[in-house]
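Got a structure for you, questions after.
With one protein chain removed, the remaining protein chains of the complex are shown where they sit.
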Amino acid sequence: MNSDRFPLPTLESLPEDIRDKLLAVQQKAGFVPNVFLKLARRPDEFRAFVGYHDALMLKEGGLTKGEREMIVVATSGANNCLYCVVAHGAILRIYEKNPLIADQLATNWRKAAITPRQHAMLSFAMKVALDSRAVDDHDFRELHAHGFTDEDAWDIAAIAAFFAMSNRLANTVGMMPNPEFHLMGRVPRDRKGG
Amino acid sequence: MNSDRFPLPTLESLPEDIRDKLLAVQQKAGFVPNVFLKLARRPDEFRAFVGYHDALMLKEGGLTKGEREMIVVATSGANNCLYCVVAHGAILRIYEKNPLIADQLATNWRKAAITPRQHAMLSFAMKVALDSRAVDDHDFRELHAHGFTDEDAWDIAAIAAFFAMSNRLANTVGMMPNPEFHLMGRVPRDRKGG
Amino acid sequence: MNSDRFPLPTLESLPEDIRDKLLAVQQKAGFVPNVFLKLARRPDEFRAFVGYHDALMLKEGGLTKGEREMIVVATSGANNCLYCVVAHGAILRIYEKNPLIADQLATNWRKAAITPRQHAMLSFAMKVALDSRAVDDHDFRELHAHGFTDEDAWDIAAIAAFFAMSNRLANTVGMMPNPEFHLMGRVPRDRKGG
Amino acid sequence: MNSDRFPLPTLESLPEDIRDKLLAVQQKAGFVPNVFLKLARRPDEFRAFVGYHDALMLKEGGLTKGEREMIVVATSGANNCLYCVVAHGAILRIYEKNPLIADQLATNWRKAAITPRQHAMLSFAMKVALDSRAVDDHDFRELHAHGFTDEDAWDIAAIAAFFAMSNRLANTVGMMPNPEFHLMGRVPRDRKGG
Amino acid sequence: MNSDRFPLPTLESLPEDIRDKLLAVQQKAGFVPNVFLKLARRPDEFRAFVGYHDALMLKEGGLTKGEREMIVVATSGANNCLYCVVAHGAILRIYEKNPLIADQLATNWRKAAITPRQHAMLSFAMKVALDSRAVDDHDFRELHAHGFTDEDAWDIAAIAAFFAMSNRLANTVGMMPNPEFHLMGRVPRDRKGG
Partner (left out) sequence: MNSDRFPLPTLESLPEDIRDKLLAVQQKAGFVPNVFLKLARRPDEFRAFVGYHDALMLKEGGLTKGEREMIVVATSGANNCLYCVVAHGAILRIYEKNPLIADQLATNWRKAAITPRQHAMLSFAMKVALDSRAVDDHDFRELHAHGFTDEDAWDIAAIAAFFAMSNRLANTVGMMPNPEFHLMGRVPRDRKGG
């Protein structure tokens, strides 16, 4: 993939609201994730993407933030999206304080060390990601059997659907994960502090 | 699919900006497309969805509005999304003033009566929709050979990706197309005027 | 597809029995469906095709004529056969007096507004069309549970199998549906009479 | 598969033309192939099936009889149709006087000891059998490059399509090949003659 | 496939232990199976391959030798491995004294004349061969329901896995079955004795 096809913009060239957003992220994370820089080339799409992402990932609801990231990592693994697997794998490890969970979910979610409820959640998410044409009442009943409501089902489906979009975009425009993501959440705190 | 699982909201219950949007659409089209009512249950997602849609479908660029709808109809056919095939098929017929094109693209885009350039556009869009992991330089070169720029490629990919999301959401929450869509753009004007 | 590869014969050049058949169809429908003209190039295949079609679609039995066309439209959609989806979609709309049913079945039969019995019928037909190697006793028991006999199962399978052939032939020789089919059965009678 | 689901009819119970046909086959082959007995349960379908089969397999044309059977065996292998693989494998071995060819084509046609022209023929036939939606001008040009005409292409496609039907029917109604077929054409004449 | 790509070694050029093995096989079978000659080009791989094969296929355990060959033939058919289907089909016919079983299992194991227990065994083996990522507790419970132990499950899986390797290797290096295999076990003893 020719990495110069969609060159990253300079911070100075960006609209103020987007530049502010990028600087805020940089302050918090220590670096600017490539997805933000890549999408910032197109301000309207950037704003809609970030707005949609936040509406799904940061809202209150029946799923924990870690569980939402589980959906992202498992479905992104199935879509072979390098950027999303590595970047959201890092976030998932941190949320769950579990250095192994992201590799498990990205490689084969069925073998991951998760609860039966989370297994049902991912089973539904994977069907939305890979075979949504066949989703039917039976699938909702399976979710209900594990305590999920219909609104939870919408949340799960919306996250799987949003990353169906995100995975395809990242795969096509050649987005590479920042190297920092690969290690985040893998090393115990005291070791890093060493 | 249990149609009461995600009941449609009443107009009165909606935030003012969303209600205004729905009324404007109703005035223009004569009815409110179900996707707007279904998504209005969740105002933040509604706003992000509409914002993203408009950023991709209404902007200036190297693709005509009709060509953008071709991408929607062809990829939605491949994803078996009833709502998107029927609703966007109607819009496509109207844009292209062609009563046959939507059925052709939704059923088998390869046999549709389109230009070689549009065939190349849809070939790229379908790869983004169905096998984005394998998109590579060769695919971009094919687009260039038909006069598309890299920014056009981003447009094509972004539309295919956005409807990858939209198709999965509509398939999962059981969105049915308004009956009006099935006939729109099929009957010549003077005949309707009878 | 080069439309001149298999040029349509003139009526005068055809054997008398085939010409009579075509004229009879023209009188009834107002036009000669392209499948008849295309196949008439090869009289023996024409006669066998029409004989087989009529033996399956016009006979008495446990399936209504509309239900048989449902099988044709759903399986032809899965095989992406433009000719069969559009032509048989028209016939289905007329038989069922339902302007929406063909688009529903061709795009995603699972979401169509049909009875549970018809859903079971199509589930069996789709397995015959797409994965006949795996048909087993369980599939027959599902049909029995909805009141179908083994002879009905044969009917369903034979129709799905016949159009597996027909779809492949139409896809390969480049058969395009007559424009008339796209609109048939979509406009209420009184409106057309306008 | 419950073998009594579609019991074979007695010869006496059949219409005279079908009984005559079965007796003629028995005289020639030494036994009545199960496909004839199974289909004879439904005289109209029997006549159409046999008429179609003979129109495709016995006519003059650019393909030898052995080459037509190659198409049957290779596509039936891909469709996992036990009856067609075994019965037509026997016919193929006899036509080609080659005891190995049927096992090769049924298991992996790409590794069979055939000519490049036959390889091109089977490549086209397999695309018709497995992915007819994507057949395009390029496929016809490949055939032309090996000396096939467009009418030959129709022959190849029609045979692959007819057995797409036949395979699905045999798979569904549980047709088992007569034991005699397994050995036919495998033993050199003088050895059998002892 | 260029048959000279990996030329067979002469017996004289081989290490003594491998030459002895080949001569022993020749004495017993009357010919040297091509897999032995092809692999003998690489003595270390030959020894490991034969050692692994014998550890799985010749050991004591809950599966008969014929049942182990059933796994080989069914999974090799699914992997389209000509060498393994033909060579192990011969061995299976001899072990089971059944001239039809190999063609049945290689073409469509679901239609073969086997016991329900053998059907469960092959269902598990096919999942290991084709979709091992999804093997779960449910699959083991199905085996237990037919009297298999967990150690039997390991045996089934290990054989399916070993031939997943073997099939890929034979497919890639162009291994053709010896002609003798095609007929072995098909002709009744007394007939051969003529």
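Order as written gives the chain letters A, B, C, D and E; numbering starts at 1 within each chain.
Criterion: a residue touches a chain if its C-beta (ideal position, glycine included) is under 8 Å from a C-beta of that chain, and two chains touch if they have at least 3 such contacts.
Small disclaimer: the values here were computed from a predicted structure and weren't measured.
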Options E:Leu56, E:Val86, E:Ala102 or E:Met121, residue touching the unrepresented chain: E:Leu56
Residue, one of A:Leu39, A:Val85 or A:Leu143, that touches the chain absent here: A:Val85
Touch criterion as defined above, residue of A:Gln104, A:Gln118, A:Ser132 or A:Ser166 at the omitted chain: A:Gln104
Residues belonging to subunit B that touch the chain removed from view: 133-134, 136
In subunit E, positions touching the absent partner: 1-2, 5-6, 42, 44-45, 47-49, 51-52, 55-56, 59, 79-81, 128-129, 132-133, 135-137, 140, 150, 153-154, 157-158, 160-162, 164-169, 171-173
Hidden partner interface residues of subunit D, rising order: 108, 110
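Criterion: only the chains that are shown with their structure count from here on.
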Joint neighbours of subunit D and subunit A, given as chain labels: B, C, E
Classification of the subunit B:subunit C interface as same or different, half of numbers criterion: same
C-D or A-C - the one linked by more C-beta pairs in contact: C-D
Between subunit D and subunit C, distance of the C-alpha-averaged centres to the nearest whole Å: 25
Subunit A-subunit E separation of Cα centroids, rounded to whole Å: 44
Overlap residues in subunit E, where contacts from two or more other chains coincide: 108
Pairs of chains in contact (touch as defined earlier), listed by label: A-B, A-C, A-E, B-C, B-D, C-D, C-E, D-E
